[in-house]
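Have a look at this one before I ask anything.
Here the complex is missing one protein chain, while the rest keep their positions.
Entry: chain A
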Amino acid sequence: MKPPPFDYARPRSLDEALATLAAHGADARPLAGGQSLIPLLSLRLARPSLLVDLSFIPGLASVQAENGTTVLGAMVRQRALERDAQVAQRLPVLAEATRLVGHPPIRNRGTVGGSLAHADPSAEYPALALALDAELVVRSASGERVIPARDFFVDLFTTALAPGELLTAVRIPVPPPGTGWSIQEIARRHGDFALAGATVLLRKASDGTCQHAAIALFGVATRPLRASAAEQALAGRPLTSEAIREAASLAAGWIDEPLSDVHGSAAYRRRMAEVVARRALEEASRRAGA
């Protein structure tokens, strides 16, 4: 259980980090908080020849409010996010989701960008990025590009990031006041990987019907999913318990091929996806102002 040998770079600026990543291509891995990468090294599931430590680069760990958008630096520690007053007020679903990420000692080190770039299918942040229509800001030695969350998560532990590219920030449109929200998951212990999870953002029109619904599932497939069929089924309808049950069932049916492992079969995960989707829709509906 010891990592294989590798070299280590400690850049002091973003440009230096990008130049180092460009020079080493796919052999180099950025090291953010290390809470997923270091276990992968210890288990020898990853064998990069060079780690580029991002912790000593100034300016990557800020939480900023722009017009209607919250911008999180990739190196914002999860624990800092959990305690951030602006996030608590503007993005309560993100604060709540953060408390579901691992345990406090993990969150003390783990970062927002690390979790997104690692793209664990059971992770909370990728699903939230999808539900919130976030944009991921990516830099490389040759410039910057912005990738919508829906195009970022490609497959199991696989994102749209190319070798030499670095996720530097995530831009999250702040939901309008009155938006109901929820994140629900089933795990074996608090802080364990979710076997099934759902996050929901919901807005009601003045007559109480559903104006906007975003439903993202995690822990159930090789990547987080937006349950589009369920979202469309709710649009314009009153949020009755019957409508919510139908939407949850549609969401579970939307999963092509559920994950299956020793902790939960595919059938179990599909069933639990329906349960967490229903719970999340119910809670978001209660929280949504008309």
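Note that in this section a residue touches a chain if its C-beta (ideal position, glycine included) is under 8 Å from a C-beta of that chain, and two chains touch if they have at least 3 such contacts; residues count from 1.
Definition applied: contacts and distances are computed from a predicted model.
Not shown: a single chain whose UniProt protein name, out of "GntR family transcriptional regulator", "Multiple sugar transport system permease protein", "Imidazole glycerol phosphate synthase subunit HisH" or "(2Fe-2S)-binding protein", is "(2Fe-2S)-binding protein". When the omitted chain is restored, the residue from A:6, A:157 or A:268 that touches it is A:6.
Touch with the chain omitted from the figure is made, among A:69, A:86 or A:108, by A:108. Although one chain is not drawn, the whole complex shows that of A:17, A:51 or A:255 it is A:51 that touches it. Mapped onto chain A, contacts with the missing chain fall at residues 1-8, 10, 31, 34-35, 38-39, 41-43, 51, 53, 55-56, 79, 102-106, 108-109, 189-191.
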